[in-house]
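Note that one protein chain is taken out, while the other chains of the complex remain in position.
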Amino acid sequence: MINVVADVGLLCLLLTVALAIVCTRSPLSLVLLSGIYSIALCTLFVILDAVDVAFTEAAVGAGISAILFFAVIRPEDEPVTAFSWPSSRAILLGLGVGVLLLAGTLDMPMYGDHLAPAHQHLALRFLGQSFEEIGIPNVVTSVLASYRGYDTLGEVVVIFTAGVAVLILQPDNKKGPAKPGDRDRFAPELMGNPVLKTVLLRMIPLVVLFGLYVQFHGDYGPGGGFQAGVILGAGVITYGLLSSATRLKRIISDKWVTLGMALGVLVYGLVGVAGLFLGANFLDYSVLGPTQTAGQHLGILLIELGVGLTVSCTMVSLYYCFKQGES
Amino acid sequence: METVYLIVLGLLLIAGLLSIWRAGIGPTRFDRILAVNTFTSKSILFISVYLFATGHPEYLDIALLYALVNYVTSLALVNYLNRNPVSAND
Amino acid sequence: MTEILGSLLLLLGVLTVLVGGVGLFRFPDFFCRLHSASIVDTLGAGLVLLGMLVLSGSVVIAFKVAMIGALIFFLSPMTAHALARAALRSGMHRDKPGSGPSTGGMK
Amino acid sequence: MSFPGLLNYWVALILLVCGLIIVMDSRNLVKKLVGLGIFQSAVFLVFITLGKKSDGSAPILDASVSVYSNPLPHVLILTAIVVGVATTAVGLALVARIRRAYGTIDEDEIDDRPEVEPEIVP
Partner (left out) sequence: MDSLIPALENHLPILQVIVPLLIAPFCMILGSRRLARGIMVLTAGIMLAITLGLASLTLQQPVITYDLGGWAAPWGIEYRVDMLTVFILFTINLVHMLASVFCLGRQDGNLGTAARPAFYTAWLLCIAGLNGMVVTNDAFNVFVFLEISSLATYTLISCGREPLALLSAFRYLVAGAVGATFILLSIGLLYMQTGTLNISDLSRVIAERGSDRTIILALAFFIIGVGVKCAVFPLHDWLPNAYRFAPDSVTVLLSGTATKVALYVLIRFLHDLFGADFGFAEMPLDMVLVVTAIFGLLLVPFIALRESNLKRMFAWSSVAQVSYIVMGIGLGTRLGIEAALLHLFNHAIVKTAIFMAVGIIIARTGTARIRHLGGMAHRHRFASCIMLFGGLSLIGLPGTVGFVSKWVLVTAVVDKGWWWLAIPILAGSLASAAYVWRIVEIMWTKPAVLKPEAPAARLHWVEWLPLSVLAGLALWFGLNASLITGLASSAALGLLNPGG
């Protein structure tokens, strides 16, 4: 009963925020509303028992998208009229597509139906035998890292590609470490704000600690490489937001961040190649350790480290590039 | 016990709706920012109470994560506002 | 016994949050809304989490709830402070006291 | 649990249409990206809803739990969320460069500029 009430309630919240987004035109309120949208979506994922997905959506929605969006929008984009109804042409086309889709949904299984075909085939084996074969309670992590580990390699490469893309798109691509002289023109005087300084400087170690907890807790509860990478990235970026990007660059220079991005992908790839050299197929961890489960444990631990490294370095690199583009 | 959880969740949803209303309508952009902050703290409560209601409190990490990372949005926001001190009559 | 106490705290907390929400909805000016949203919300969240603390079985859960409570207790007032400071710097002044809900402060 | 029957899919459908309308209709590049995010989140909602079993719990093996929801859609959506973030990050980097090149991020103002072509005097 609680599940149904929560589900329906959150769906209504989601719809109202989506309608609000359709109508607003000012970029700042768009970004704020999309922040609320991602929070409501994350809560809905918790209701639908997708705990890992809620974790990722929360970390990404609250951690990264705000920073990226705020680095791009400017006050002069604020339109005169705050609200506007989309053009009738778009609405008609949208409704047309909607009606077509509605017909498609009539044969779909009901919400929560145990006999739905999706649960009969692959899921039975993953839920049934993943503990003997891989030995990890969190089935999502075992499927993510081992059964479909190659998808996750593709995913890490997607994040790496995004990092490379933003590096290429960086306007003036001087790559040297931040010279002490070049003071960040936009050094916000947050450091001057005693309240923020005292609270947040003590928060950063807490966030980093929580990030590491999530990194290694991925096997037993919700968590894993991606979520940990985003949290660690957010923790490091907090110092940048507090002081300035150039001061953060003196601690963690561009070069190391780019190196970390590339190394994470290589760590993941080399774990797979190690399987090749030991005579098994690519990304087969069973040969890495004495027994199958020991090998799987080691393999999953290593690739999660690779994922965490790439994702956190990419987040920091994104922050540098967007700050670089601004000043 | 379940009815209590039901009431709590329902009221939290209504409070969430109110803050969305303020986020949508809010005349100045600071009202919208305020609405985002309040919606986040309500959703932390919602997740925690829901996980308690369905008897799986071990997944509270999500609420903990939100409480932790929630300030990053506001910090980026305040940074943006300081950088562009245009007067608030957007 | 703990159940009654827990549910009482929960209900009290949620009512406080609701009051904060209504305040956010009804108050005429940004700075009034700021009060209702940040202070009353933090109190409401504290009460709800206290109720959950009472209801939580094992120590690990209690520790997590306490952590969430502590974080909310420190962070949300700080965020509200930073927001108020940014609003003041951007020239949001209450020039017409007691004016109607829609015209409070500068639009 | 017949009540919420297909409600989740219908809401996902409406979100899909909202996202499509925003992407097609908005002239502001940032709003296009936000619309793209909503469009993708509708697909995530479809995936996660099909994995849910009524009064099942999260797919983390636990002695006290008997019914688990389907873990596979969660794995696919973890990848899809990361792909969505990567696309948004690249899109925003492009928007930043477009603003630097044109001074505006509104598509109408950009289109009015004549195409710059290096003129070689014959």
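When the chains are written out, they are named A, B, C and D in that same order, and each has its own residue count from 1.
Note that a residue touches a chain if its C-beta (ideal position, glycine included) is under 8 Å from a C-beta of that chain, and two chains touch if they have at least 3 such contacts.
Predicted model only: the values in this text are computed from it and were never measured.
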- prompt: What shown chains does the left-out chain touch?
  reply: A, D
- prompt: Among the options A:Pro109, A:Pro137 or A:Gly289, which residue touches the chain absent from this view?
  reply: A:Pro109
Candidates A:Gly98, A:Gly269 or A:Gly289 - the one touching the absent chain: A:Gly269
Message: Using the document's definition of touch, tell me which of A:Leu10, A:Leu44, A:Ala58 or A:Ala123 contacts the absent chain.
response: A:Ala123
- prompt: At which residues does chain D meet the chain that is not included here?
  reply: 16, 20, 23, 29, 32-33, 36, 39-40, 43, 46-47, 50, 72-73, 76, 79-80, 83, 86-87, 90-91, 94-95, 97-98, 101-102, 107, 110, 115-118, 120-122
Message: Contact with the hidden chain only, please: which chain A residues?
response: 100-101, 103-109, 116-123, 125-126, 146-151, 153-155, 157-158, 160-162, 164-165, 167-170, 173, 175, 258-259, 261-263, 265-266, 269-270, 272-273, 275-277, 279-286
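Keep this in mind: only the chains that are shown with their structure count from here on.
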- prompt: Between B-D and A-C, which chain pair is linked by more C-beta pairs in contact?
  reply: A-C
Statement: chain A to chain D, mean C-alpha position gap in Å, rounds to 13
- line: Whole-Å distance, C-alpha centre of chain A to that of chain B, is 19
Statement: Among chain A residues, those touching two or more other chains are 3, 51, 73-74, 196, 200, 203, 221-222
- prompt: Where does chain C touch two or more other chains at once, residue-wise?
  reply: 75, 78, 82, 85
Task: Enumerate the contact residues on chain C facing chain B in the complex.
output: 3, 7, 10-11, 13-15, 17-18, 20-22, 24-25, 30, 33-34, 37-38, 41-42, 44-45, 48-49, 52, 55-57, 60-61, 64-65, 67-68, 71-72, 75-76, 78-80, 82-83, 85-87, 89-92, 102, 105-107
Query: Which part of chain A faces chain B closely enough to touch in the complex?
result: 1-3, 5-6, 9-10, 12-13, 16-17, 20, 24, 26, 28-29, 32-33, 35-36, 39-40, 42-43, 46-47, 51, 54-55, 58-59, 62-63, 66-67, 70, 73-75, 78, 82, 186, 188-190, 196, 200, 203, 206-207, 210, 214, 217, 221-223, 227, 231, 234, 237-238, 241-242
- request: Would you pull the chain B residues touching chain D in the complex into a rising list?
  value: 54, 56, 59
